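Excluded from the complex is one protein chain; the other protein chains are retained at their positions.
Order as written gives the chain letters A, B, C and D; numbering starts at 1 within each chain.
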Amino acid sequence: MPGVPLADYLAVASALFAVGVIGFLLRRNPITMLMAIELMWNAGNLAFAAFARTFVDFSGQIFVFIVVTVAAAEAAIALAIVVMVFRRRRDVDVDEISELRG
Amino acid sequence: MMALFWICTAILILTAIGVVASRHPVHSVIALIVNFSALAVMFLMLNAEFLAMIQIIIYAGAILVLFLFVITLLTIGTGPVESGPSRLAFQAVPSIVSGIVALALLASGVRTASAAAPPEAPADFGLVGSFGMQLLTTHLFAFEVTGFVLLIAVLGVVLMAARKELRF
Amino acid sequence: MEGFVATVPFTILFLPFFGMVLIALAGPYVPRLGAAIVGNLSVLGSFVLTAVLASYVWSLPPDQQVLTLKYPPAWATHPAYWAHIPPLTISFELRIDPLALMWMLIITGVGFLIHLYSIGYMQESKWYRTFFAYMNLFVFAMLMLVMAGNFLWLLVGWAGVGLASYLLIGFDADRMAAVLAARKALIMNVIGDVGIMVAIFLMYAHFGSLSYKVVFANVTSAGTSALDWIGIWLLVGAVAKSAQLPLHTWLPDAMEGPTPVSALIHAATMVTAGVYLIARAHPIYDHAPAAAMTVAVIGCASAFVAATIGMAQYDIKRVLAYSTMSQIGYMILAVGVGAYAAGTFHFVTHAFFKALLFMAAGIIIHNLGGEQDIRKMGGLAKRMPFAFLTFLIGTLAISGFFPFAGFFSKDAILDELQLLGHPWLWAFGSITALLTAYYMFRLVFMTFFTGAYRGDHEPHADRSPTMEVPVAILAVLATIGGWLVLPGHDEMSRLLQGAFGDRGILPTMGEINWFVTGVTTFSAAAGLVIAWWLYERAPQLRRRLATMFAPVQRVLANAYYIDTIYHWLFEVPTLTAASDIAKYVDPEGVGGVIAGVARTTTGLGDAMRGWETGYLRRYGLGMVVGMVLVLAYYIFVVHGGAAVGMR
Amino acid sequence: MSFQGVSISWPVLAPIVALTAGGLLVLLVDLASKAIPRGVLYGIGVASCVAAFVTMLPLYGQEQVTLNGAFASDRFSWMFDALLLLTLAVTLVLSSLRKAEDGGNAGAYAALLIFCTIGGFVMAGADNLIIIFLGIEQLSLALYVLAGTGFPREASQEAALKYVLLGSLASGFLIFGSALLYGASGGVSLGAIARAAAAPQGLFVAGFALFLVGLSFKLALTPFHTWAPDVYEGSPLAITAYMSVAVKAAAFAILARVAYTVFGHDSVALIPLWGVAILSMLVGNLGAIRQTNLKRLLGYSSIAQAGYIVVALAGVSPGGLAAMLFYLTAYAFTTLGAFAVMALLGDGSDTYAELASYRGLFFRRPWPAAAMALFFFSLAGIPATAGFYGKVLLLQQAFGGGPWGIGMAIALVFGTLVSFYVYGKVVWDMYAPAEGVAAVPSGNALAPWIAVVAGAAGTLVFGVLPQLFYASQPFLTAAVR
Partner (left out) sequence: MLINTVIFLPLVTALVLLCVPRTASGALKAIALAGAVATFVLSLTFMSLGVSTVADFTAPWIAGPWSAAYHVRVDALRLFFVLLTTLVSAVCVWAAFSYAQATRLRGFLFLLLTFETTLLGLFTAADLLLFYIYWDLMLIPVFLILSGYAGSDDARKAAWGYLIYNGAGGLVLLLGIIGLVNQTHTFEVSGLVPNLSGALSWWLFGAFAFAFAVKTPAFPFHSWMPATYTQSPPPLVAMVSGVQSKAGLFGLLAFALPLFPDAAHVWAPLLLVMAIASILYGALAAIGARDMKLLVAYSSLSHLGLVWLAFFAFSITSVSAGILMLISHGLIAAALFLLLGFIEERVGTRDLGAVGGLSQHAPRLAAYMLVAAMAALGLPGLSGFAGEFLILIGTWQTQPLYTSLALIAVVLACVYMLVLFQSLMHGPERLPRGAGPIELRPREMWLVAPLLAAIVFLGVWPGWLNDRTPNAVTAQPPAVSTTVGRHA
């Protein structure tokens, strides 16, 4: 099967990355923000996979594997914190939490 | 091959926007699951079978299920998550603008990558066996450290969960 | 004789100083009179030793009469200098020569008489002991001034005398008038010190040393213009100390001090320091004709102006103060034109009759309980015959009537003027002689004759010997003092010849120049007659004249308003500038800059903290924008700079 | 499927093994019975620190690599490991003061701290992108949680939330940056990247930019510093101490290794780093002027100190590493000492985090006040303290760094001047006559005293005799491969 040029993969990865960043900044719901972060991390994974394919080198794929495991751990901790923080609050809005300032 | 690629790209981009744009977290989780599956297909196209499997099993399967649990946990009996306009004025526009500029910059940076199709991959590239060999030999240390990372995750949740206030 | 010559000058110099130290330390434990006795004895001791030294020096041939003494003496192991910065060395040295001896004799002699007089006069003062300590300090400083061997020790004596006069003018320190007068005196003196310092700097620049020997030895090596400048700056010092124009305004105010102080310091000795300075630095003035002429002109001008002001004063001591300024004008005029012997002779005689006049006035004031305004006095001749008699002798002497001292010394000066060819100076000198006679006799008539005593204190005429003995002695000296220079033999030139060896033989004084003597005697008599006519015979004429010349009379009464001019020209601007700086410029101006910088930094601090809004998404936005900027820099500069080359 | 392909040299991994054993032991003991007092658990933690240090001694001064290049222990990483152990030990000592009712079991807390330090070890020895990413994540994940264990509950949780979300965002940049770097160089190891840096094109440039951004977040360099003050104020005292020293040390290890290996000389690519350093010095010092909370003030101070330490890299000259290490050691002793004094006075709690409580302290508690004054003078860079000589070294490097170096030197000097006021104000309050002010009760436990004395000794000894620091290292020029 004719290969897909590397540049396209990277373009897609960048697009995913950008959407992730914008998503993080726009949404006020922590869970959605976390999902946006997952998107960013996956954009990185895609780029790594594409480069691994071009260089025929496993390092890239190893990195993706590691990123996935770390993402799992990070999601667990982040969600635990989110739950801890928002358990008693009425609505789940990040902007509410801004006592520390100045 | 190219057609499949463009389909996956379209799905990826649309579901990504879907994740970000939807007001209700459950909708965004579903969008994310579709996104990950399209990503898995992409991995397959890049001869990364093992990664595709992981993407589906771990990412889509475990992590997003966890997200669903938490969403249900937090939003029982409350209205739509984000009520009322964002208190932070002057936040939406600059973030979109900077996101787009970032994309443009990355795209221009990335453009220098070879536009040619990658050469034909050798037969055993991307197989789980060779991946495993690599993982446990050249990158053995990385493998070990991931162990630490997961241990920390467990300890962290235990530490936070130990709080008595967590009454439910 | 070697040991004698080496030690006596130092004992003369330091005896009054130890007197002062003894009074200061032992003072409180010794009764008041004890302090006075210590003071008197130390000055008397100095006088006796000076007399002995003088007789020894004058017994030497004229060309060996200059003794220079260095401390430590030559045979000492390691030399000690006052200042020793290699090219510049200033040593401790004294110089005794007839000129210095003449001044030393007067200082210690008249000084002793005035110390004696003050025992009585200062009875009811609170700080009796301190008075004698300060007087001893003055005598020590004046001796230092005249005995100095180089210009530095002259300057030290010069300033020491200024300090002593400051302390004594402001003696009764609870009167603000005295305190301000003392301050003005010291400031004027410091201006004089600065003048001398500049002269010293110039001398060092040209001669490389400050000691008299070196400077006077190679005076010719420096150009006349340099010598002129040195002369002018020395004159500034002399003018400040001898209260000549333009730095004279402190002398009338100095009368705030007790009368013995006025007698000793502001009549006999300190104010003549300027004359001594010019006489001492005569080699410079001999080679600097321009400077010498300025000296003469200033002397003459001061004499004339002081005489005119003296005519319109009503305070007895102020009249005498202006008369001192006028007489010293004569001396400066004399030394200016080169008649050093005549100038010194007039200094000697003036010391006698001016001290006499002041002490006599002191007795009058003492007996009138401090009253000094002559308009309130009158008819005191009968009440205080002794004071009247001595005052009359003094007046006759100062006006220059025949047998008295004034006649000979003033005549000598005017003679020299005529001889050395200064017609204008001689003319002004004679007119001033007339004015002197007028204002002195005006004083005598107003105090002792016209009308009765109108003051509020009841005059009491108790007689204390300690006050009257010195006055009597001075009265005798005032009469016979002049006979030093008689037509046949000129004692004064013979005595002084030793100090002026380098100028050749001093011109002999005393030849009767009938024309000059005639004019001076006539002007003295004219002054007497006019005063008698206006005050005794036709007082209504005086009143009519007074009304006619009222504006002139007011100008003279206020000493040509010079004091007020100085006040507006110097005092007001400096004080306003100073208070502005202290109140506004420093706290707000310079300080303001710092406060401004501090405010802006704290302002910046708040701005920096402004980023900490507390909103998590703002932080996220900050990070993304930061990322975009860094990315942009890299993409465009570094990558775009690929052509530039990263290495 | 034999494993012969992998060479494992156990001595290099010995410190990590020791620490892991310590961590697991703490967990087991905590699990064994609830009756064990908290002190024992922290005691085990400190013991494991000492053990790790003992195992590190033979490695001193040698160059050893294991697991085919993934992890190395050279003189450069040795110093960082020593600093991390010191910080861990002090943090454990300070945490032992925490009262039981603070909630959270001590076992998990101590173990988490130990594993977090292991993350630091990994970062210090990392030599390829994967291990760098893993080390950063290991360290950060543990700290996200630990930041949340503070008291008062709301502030601490807020800090944890902010830290985890922004941390993950930064890690996202790091991953994408690493991907592009990998793409540009074809290999994950720094050596490969160095080859790519020779002829930079789009991929490398973008990748390095993102990588630098991710790292700057960890270092709290401006403009990625905004999280630091809030997180420092929110987290518990001991964790703030740990964060301000350990995170900075480990992150600088990576930055130095990247700067020296990838570039090896001062190049145009590092200019944004110098710019960011200047900004951080200004923001850090100026921001601290009006602070009333000591932890937040030290947060700003850590931003400024990060800016100072970057100056050590100016010109990427051989002496730079020595200057950075000396300054980091000085900064470690001083900051840990300062936090120890706060813990000593507040008995582990945050009562002495407010500046107002220090008013007139000198006349109530002269010795702790004197120690605090010494620490703040060292932070400000007053002579005869380690901070001062550190700054002398920094200036020395700055002058070797061309025009940007001079710019950084001037920013450093201006920052120091502002810090005279900032730190002087604390000392000024302590010396204020305090008749009217009600004295805040202060504790006097032994454990923090040891930390205070150690901090003071370190600050003074390295201030007066900096030669001791150098004597231990025949110097580090060839440290980095």
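By definition in this document, a contact is a pair of C-beta atoms (placed from the backbone, for glycine too) under 8 Å apart; a residue touches a chain by one contact, two chains touch by 3 or more.
From a predicted model like this one, the values you see are computed outputs, not experimental measurements.
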If the full complex is used, which shown chains touch the chain that is missing here?
C, D
If I consider the whole complex, including the chain that's not displayed, which of C:Val48, C:Val194 or C:Ile473 touches that chain?
C:Val194
Decide which residue listed in D:Phe71, D:Tyr300 or D:Phe377 touches the omitted chain of the complex.
D:Phe377
Checked against the full complex, the residue among C:Leu186, C:Val271, C:Leu368 or C:Met492 that touches the missing chain is C:Leu186
Interface with the unshown chain - residue positions in chain D:
319, 322, 362-363, 377, 382-384, 388, 391-393, 395-396, 399-400, 409-410, 413, 416-417, 420-421, 424, 427-428, 431-433, 465-467, 470
Touching the unshown chain, chain C contributes residues 24, 80-88, 90, 130, 152, 155-156, 158-160, 163, 170, 173-174, 176, 179, 182-183, 186-187, 190-191, 193-194, 197-198, 200-202, 204-205, 574-575, 577-583, 585-587, 590-591, 593-594, 598
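To be clear about the criterion, only the chains that are shown with their structure count from here on.
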Measuring from the mean C-alpha position of chain B to the mean C-alpha position of chain D, what distance in angstrom results?
31
Distance from the mean Cα position of chain C to that of chain A, given in whole angstrom:
97
Touching at least two other chains at once: which residues of chain D meet that condition?
130, 134, 137, 141, 144-145, 148, 161-162, 165, 169, 180, 183, 201-202, 205-206, 229-230
Could you list which residues of chain B touch at least two other chains?
88, 91, 95, 98-99, 102, 105-106, 108-111, 113, 138-139, 142, 146, 149, 152-153, 156, 160, 163
Line, ring, star, complete or other: which one describes how these chains touch?
complete
Chain C-touching residues of chain A, taken from the complex the two chains share:
21, 24-25, 28, 94-95, 97-102
In the complex formed with chain D, which residues of chain B make contact?
105-106, 108-113, 133, 136-142, 145-146, 148-149, 151-153, 155-156, 158-160, 162-164
Within their complex, state which residues of chain B touch chain C.
88, 91, 94-95, 98-99, 101-102, 105-106, 108-109
